[in-house]
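All protein chains of the complex are present and in place, except for one that has been dropped.
Order of writing sets the labels: A and B. Residues in every chain begin at 1.
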Amino acid sequence: MSLLAVEGLTVKYGPIPALRDVTLGMAEGETLAVVGANGAGKSTLTLAIAGAVRPFAGRITYDGNPLAGLLPEEVTRRGIALVPEGRHIFEGLTVEENLLLGLTARADQASARGALDDIYAAFPILLERRGGLGTRLSGGEQQQLAIARALLSRPRLLILDEPSLGLAPIMVDRVYAILADLRRRGVTLLLIEQNPGRIGEVADRVIVLANGTVQLSGPAAEVLASERLGAAYLGETRGAA
Amino acid sequence: MRANLPTLAALALVVLLIAGVGLAAGAVIERVAADMLIKLVVVLGLSVFIGNSGVLSFGHASFAALGAYSSAWFTLPLTAKKIFLPKLPAFVLGTQLGLPGGAAAGIAFASFFALVIGLVVVRLSGIAASIATLAWLAIVNTVLANADSLTKGTSSLVGLPMVVGVKTAALGALIALLAAYLFRFSRYGLMLRASREDEAAALASGIPVRSVRLRAFVLSGAIVALGGILQGHFLGVLSVGQFYFEFTFLTLAMLVMGGMRSVSGAVVGTVVIGMVSELLRIGAGGFMIGDLAVPSVPGIREIGLAVIMLGVLMARPRGIMGDRELRLPGWPFNTRG
Partner (left out) sequence: MTYAVQTMVDAVSVGALYAMSALGIGLLFGIMRLINFAQSEFVTVGVYTLMLSAGLWFPFAALLAIVVVVLLALAVERAAFRPVRDADPATLLITSFAVSYLLQYALVLIFGARPIGFDLLPQLGQPVLIGEVRIPRLNIVTIVVTVVLMAAVALFLRRTRIGIEMRAAAVDFRMARLLGVRADRVIAVAFGLSGLLAAVVSVLFAAQTGTASPAMGLQLALVGFVATVIGGMGSLPGAVLGGLAVGAVTVLLQAVLPPDLRVYREAFVYAAVIAVLVLRPQGLFRSAAMRERV
């Protein structure tokens, strides 16, 4: 059974459509990568699923229930966590305070302290820097903080928007190692990337988005090997790989 | 621009209609109509900058004040001037102009200050620009309230020739309407509205956002100054408090409630709030039921007005008109563009 189903999703900013008639589905435990050029509508897709922008048309169903009309905080409380592009570490808050905010959406607060300890075990750098300001961390450390913060809500579906953007290669390695680990542990991942270079390591399936529409979709190996990948990026093709 | 002529025609008709009703219905209504048309001048002035740029200004009441006082320096009768404002420069003390001359002087004076503060405001973004205009309003208010030799300070300046009636007010409103319309659909107006939607994109496509904003700021300051001048010569009295927060609040409310994204919004907002406010004034103003005198209750009118405004904003957060313009049905150029 699919965990997330997006059907005919259209989102407009003013008169300009950012997404047009996008349909996709995700099974529990699956990792889906959405790739596309700058402005293809990838971030809009994540924000629409998270309830932060209102769809113009179409429906989004999660775990069998429609998400229409839910506030972002309610969507998060149902088990969808978004790590948005740019990480959004809170200025003026310490690393630990940033993490505590990740616990807000948890249903059972009793296990919160244990969850924080688990996160510190998995991300030792955050334990080391827990009392310092989150914005003082390096880019890669901030990305780890953003992911850790999202994980603290114990999501069933984790959405990551460009987690490797602007990071040094060694940090990209670290981020992808974390993603691979999450995948092994059965977390459903929706991964957004501009550059398809690394997604083969983690993605089960891949969707190529251009001009707000799905250009190409299929199993990761096929899409990434497809000779139409380049054309799909430019929005010059439609269909399956 | 031609495609929008039906809008201009419809709005001009509204102005003439208000003036016509005012002329036909006797002295009380005439004053109400004139007051509404003067407010319309101010609100149209606001819409030139705020409506097109999307940047809120709290400071435009200052231009109404500067325009009104500086025009009065020239239109006050010579004898009155020597008594009330003896420290004015000699050439001002010795000159008396009619309303057109005084208005020209007042608009020039206010526009100069609009240019000076505008240079600062357009360098700032969004909320900082709004707060700068708020600070500017406080500065002008403080200076005018204490510059006794120019304004009689906190007491009222009386004796302005009361030469503005409903006809002059209607003429002023038509001028303001034409200016607002021409600007909105000019090259500069289009560029400014593009910057309202997406400033970064506008800059990237080569639109000189600051200089376009500055033009709009000065033009809108000049129109608001005209409104202040008309008000001064309609009431015959000026006081510094006349052009402070209440003035700012009411005129901004008219603009936002009508819908700040269209010229029609400014007109509709002014007319609706003007009428509601007048009805409330009559209702709260004390009246007789048979032999029973119902006394006036201070505050009722303002409370009613505030409640109605809140209701409208909840029902229509983008104003009564939203993005739409009024159009005259059956107009020969009615080709949507």
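Observations, loosely collected:
Heads up, the rule we're going with is that contacts are C-beta pairs under 8 Å (C-beta built on N, C-alpha and C of every residue); 3 or more make two chains touch, one makes a residue touch a chain.
As the structure is a computational prediction, the values presented were derived from the model and not from experiment.
The hidden chain makes contact, of the residues A:L67, A:L82 or A:L116, with A:L82. Considering A:L67, A:A105 or A:V175, the position touching the chain not shown turns out to be A:A105 (whole complex).
For the chain missing from the display, the contacting residue among B:A108, B:A138, B:L203 or B:V272 is B:A138, taking the whole complex into account. Of the candidate positions B:V41, B:L66, B:L85 or B:M309, contact with the hidden chain is made by B:M309.
Taking the complete complex into account, residues 50, 56, 120, 123-125, 127-128, 130-132, 134-136, 138-139, 142-143, 146, 200, 245, 249, 252-253, 256-257, 260, 297-300, 302-303, 305-307, 309-310, 313-314, 317-318 of chain B touch the chain not shown.
Even with one chain removed from view, chain A keeps its contact list with that chain: residues 50, 52, 71-73, 76-77, 81-82, 84, 88, 90-93, 97-98, 100-102, 104-105, 135, 149-150, 153.
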